[in-house]
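Pasting a structure below so you can have a look.
In this view, the complex is presented without one of its protein chains, the others remaining in place.
Going by the order they are written in, the chains are A and B; count residues from 1 in each one.
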Amino acid sequence: MKNNPFNAQNTNPATWWLVGICLAVLASLTTSALLLLFIAVGSMLIVLLCRDQSSWSKSIKFYLLLAIAVVLIRVIFRIIFNLETAPSNPILVLPSLEISLGFGSSLRLFGAISATSLMAAITDGLRLAAIILSMGMANSLANPRKLLRQTPGALYEIATAISIAINLAPQLISSLNRVRRARKLRGESKGLRALPGLVIPVLEDTIDQSMALAASMAARGFGRRSEASSLRIGATRFTGLTATTLLALGATLLLISPQNQALDLILLLSGLSASVIYIRLSALGASRTRFVKAKWRYPDFLLIGVSVSLLILGFSGVIL
Amino acid sequence: MKLLISRLSIAVAGLASVLMFTWPLFITSKIASEAALAQAVFIVLMPLVLILVLVEFSSGDIGAKQLALLGVLIALNAVIRMLGAGTAGIETAFFLVILGAFVFGSGFGFILGASSIFVSALLTGGIGPWLPFQMMGVGLVGLGAGLIPKFTRSWQQKTSLVVYAVISSFVYGSLMTMWNWPFLAGTGTQLSYVAGDPIISNLTRFFQYELITGGFFWDFGRALTTSVLILLTSQSLLATLNRAASKAGVRRG
Partner (left out) sequence: MLSLRDLTFSFLKPDGTPATESPTLNRVNLDIDQGKFILVCGPTGSGKSTLLKVINGLAPSFTGGAISGEVIIDGKNLTGRAPHEFASLVGFVNQQPEGSFVADRVLDEIVYGAEQLGVDEATISKNLAEITAILDIEDLLQRNLDSLSGGQQQRVAIAAALIAGQKILLLDEPTSALDQQGAGKVLAVLKKLTQEHGVTVLLAEHRISRVISAVDELLVVNGDGSVSLGPVEDQFKDARFAPPIIELGLKLGWQPLEVTAENANKRWQEKPKTFTPINPNPAAEKLLTLDQLSVKFADLLALDETNLEFFGNQITAVMGDNGSGKTTLCWAIQGLGQKTTGRVSMQEGETADLAKASRLDLIAMVPQRAADLLFLNSLAEEFSESDSFSQQPQGTTANLFQKLAGRIDSSMHPRDLSAGQQLALVLSIQLAKSAKVLLLDEPTRGLDYAAKRALAKQLKQLIEPNRSIILASHDVEFVALVADRVILLKNGKVVSDQIVGKALNYSSPLASQLAQISQTEGLIRLDQVSA
C-alpha cells in the first residue's frame, strides 16, 4: 500500500479535509438517495484504499456505527412522531396513542405512515450519515499532527498550545494513574470527592512543567516579532470587524430572505475574502521561517480537483 | 479604540454563531432545499467564525508562559473529559474551563474551552460537523466565565460560580440540542420545526423535543456534575490557578 500515491502517508492531510468538506456540502444539498448512498459508500471505500497504519485510521469504524445509528434514529423518530394524520395509502399502520407533556399541543404517537413520509425520513437519515462518513473519512486519513504543522500563521500560537496538549495528554493520563495509586497510601476518598486529591497534584506538576516548557521556548527565540505599526494593527482589527459583520449579515439574509440569493452570495464571499485578508494581516507581525514544509503533489491536486468539480456540478443542479 | 473594535467583532461573531445554532427558529422559507442550503452553509461558516474569534483573541499578545499554561490546561481538561465520558449525564469538561476562565480571563477561557473540546475529539475520534459547534459553545462558556465578577467573600464567590455553572450548562445543552434538532427530527414530524411559524410555537415544539429525547436529563446531569465539582474543587483549584497566574504573570484584565 506504501507505493499507492493516494495513500495517507503520501498525501497532504489538508487534502482529505478539503475532500471531506466538499462531499459533506454536496450531501447536505442533494435530495437524491442514490447520490447520498454513493457518497457514503465512496467515503468508506476511500478510507479502505488509502489508509495507513496509524491509530486514527481505525476511527472509521466509530463513524460507520454512528452513521447507521443516525439512519435508524431518524426512521424510528418519524414512525413515532409522524405528522400525517390520515395518509391516503399508508405503508404501515400501528395503533396510535395520545400523550400530553403538560405544555404545547398534545402528541399522537405511532399511527399510520405513508411510503413518501418514510422514504423522506430514510433520505434525511442517509444525508446525515453521508456527512458523518465523509468527515469520518477525513478524520481517518488526515494525520492531525501533520495538519497542525501547517496551520496559518495567525493561528500559530493556538496550534502550538494544541500540539503541546496532544503531546502532554498521554503523560497526564499516566500521572493521574500514578497519583491515584499514591493516594491510596493516605487513605482514599470515594467518587467525585476523590477528584481534588487527584487533580491538584497533577495540575501542580504540570504547571511547573509548563513553566519549564515556556522557558525552553523563550530561550529558543519564541516571541520574536517585528514591531507592527499602530496603523497596521488598527487596519487588522478593522478588517476583522468587517469580516465578522459581513458573515453575520450573510447568515441572517440566508434565513430571512432566501429569494435574494445573489446578494447573499456576494455578502458571504466578500466576508470570506475579508476573513482571509484578516488572517493574513494578523500573521504578518511574526518573522518565523518554516523549515519543514507541507508538500502538495499531483495526487493532492487531483483529489481536490475532482471534489471541487463534483461540488460545482452539485450547485449548478446537474447531479442533484 | 482598537480594543473596542476587537470586542465589537467578537460580539458580532458571537451573535452570528448563536444564529447558526438557532436557525430553525428564524428560517422563513418552507422550501426544503433552501433549509438544506442554510444547514450546509452554516456547517462551513461556523468553523470560519470560530477561527476569526480565536485569531482575535490570540494574535499578538500571547507570551510563552501563557501559551504553555494554556497547553497544559487544555491537555488536562481533555483528559478529564475522557475520564467522565461514557457515564450518562456526567460532564467533567466544564468546571476546569469555568475556573480557568475565571482566573485568567475571557480570551483565555474561550481558547481553553474551544481547544480542549478539539483535543479530546482528536484523541477519541469524535470529529464531525458538530465539532465546530461544540467548540464554539464551550468557548462561549469560557468567555462568559471570564466575566463573572470577583467577590471577596468565599461563599459569594462559590455561589456566583455555581449559578453560572448551572445556567451555562443548560444554555450550552439547549444550543447543542437546537443544533441536532433539524438533523435528528428533520421536518415532517410533530416535534419538528416548522419554517415561518411564530418563534414561540417552534420553541414549544423544541422543548417537547428536548424533553422526549432526554436532552433535559443530560443538561441536568451536566449542571449537577459541574456544580458539585466546582463546590468540591474551587477552593484548592482557584488557589492553584492563582499561584500559576502569578508564576506566569497572566491574570484577567
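In the analysis below, a contact is a pair of C-beta atoms (placed from the backbone, for glycine too) under 8 Å apart; a residue touches a chain by one contact, two chains touch by 3 or more.
Everything numeric in this text was worked out from a predicted model, so none of it was measured.
Residue in contact with the omitted chain (choice from A:182, A:256 or A:269): A:182. Of the options A:44, A:213 or A:254, the residue whose C-beta touches the omitted chain is A:213.
Across the entire complex, the residue among B:147, B:199 or B:239 in touch with the chain not shown is B:239.
Mapped onto chain B, the footprint of the missing chain covers residues 65, 235-236, 239, 243, 246, 249. On the side of chain A, touch with the chain left out of the figure occurs at residues 145, 149, 160, 163-164, 166-167, 170-171, 178-179, 181-187, 196-197, 200-201, 204-205, 209, 212-224, 287-292.
The rule is simple: only the chains that are shown with their structure count from here on.
Touching chain A in their complex are the following residues of chain B: 1-2, 5-6, 8-10, 12-13, 15-16, 19-20, 23, 26-29, 31-34, 36-45, 48-49, 51-52, 54-56, 58-60, 62-65, 67-72, 74-76, 78-80, 83, 111, 115-116, 118-119, 122-123, 125-129, 183-186, 188-192, 204-205, 207-208, 211-212, 225, 228-229, 232-233, 236-237, 240, 243-244, 247-248.
Contact residues on chain A toward chain B in their complex (touch as defined above): 21, 24-25, 28-29, 31, 56, 59, 62-63, 66, 70, 73-74, 77-78, 81-84, 101, 103-105, 107-108, 117, 120-121, 124, 127-128, 131-132, 135-136, 138-139, 144, 154-155, 157-158, 160-162, 164-166, 168-169, 172-173, 176, 192-193, 195-196, 199-200, 202-204, 206-207, 209-211, 213-215, 217-218, 222-223, 225, 228, 233-234, 236-238, 240-241, 243-245, 247-248, 250-252, 254-258, 268, 272, 275, 278-279, 282-283, 285.
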